[in-house]
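And now, chain A:
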Amino acid sequence: MTPAFTDADLARRRAASRRLGWLLGAVVLVIYLIGLFIKR
Partner candidate 1 sequence: MSTATTHTAEHPAGEYHGGLLRWLTTTNHKDIGTMYLTFSLIMFFVGGLMILAVRAELFSPGLQLMQPEFFNQLIGVHALVMIFAALMPAATGFANWMLPLMIGAPDMALPRLNNWGFWLLPPAAILLTLPFTLALFGIGDGALATGWTFYAPLSVQGGMGVDFAILAVHILGISSIMGSINIIVTIFNMRAPGMTMMKLPLFAWGWLITAFLLIATLPVLAGAVTMLLTDRHFGTHFFDAAGGGDPILFQHLFWFFGHPEVYILLLPVWGLMPHVLSTFSRKPTYGYKAQVYSFIAIGLLSVVVWAHHFFTAGMPVPALVYFMFSTMAISLPLAVLFFCWIATMWKGAMTFETPMLFAVGFIVLFGIAGLTGLILADVAADAQYHHSYFVVAHFHYALFAGGIMGVMTGVYYWLPKWTGHMYSEKLGKLHFWLTVVSFNLTFLPQFFLGLAGMPRRIPDYALQFAEFNAISTLGAFVLGFSQLLFAWNIWSCVRGGPKVESRVWEGAEGLEWELPSPPPHHTWEIQPVIK
Partner candidate 2 sequence: MKTSPAHAEHYFVPQPSLYPVILSAGMFLLAFGFIQLINNFGPGKWVMLGGTAVILYVLFGWFGKVIGESQSGAYRDWEDRSFRYGMIWFIATEVMFFAAFFGALFYVRVISVPTLGGMEGAHGFSLWPEFAGTWPTSGPKGATFTPMGAWGIPALNTALLLSSGATVTWAHWGLLRNQRSHLILGLAATVLLGSTFLGFQAYEYHHAYTELGLTMGAGAYGATFFMLTGFHGFHVTLGTIMLAVILLRSLSGHFSADRHFAFEAVAWYWHFVDVVWLILFVFVYWV
């Protein structure tokens, strides 16, 4: 059974998933930009 999560805990997780989302987006963007400079 799902262990009970407190409201504060859930709020913390919401914030964390938002931060992680931005972080991953930034990483993808950086990889894309680096790709533009790679010459074969």
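The rule is short, and it goes like this: contacts are C-beta pairs under 8 Å (C-beta built on N, C-alpha and C of every residue); 3 or more make two chains touch, one makes a residue touch a chain; residues count from 1.
Quick note on selection: all candidates are chains of the complex that A comes from, given by their letters.
Not measured: the values here are computed from a predicted model.
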item	value
Selected partner (touches chain A in the complex), from 1 or 2	1
Contact footprint of candidate 1 on chain A as seen in their complex	1-2, 5, 9-11, 13-14, 16-18, 21
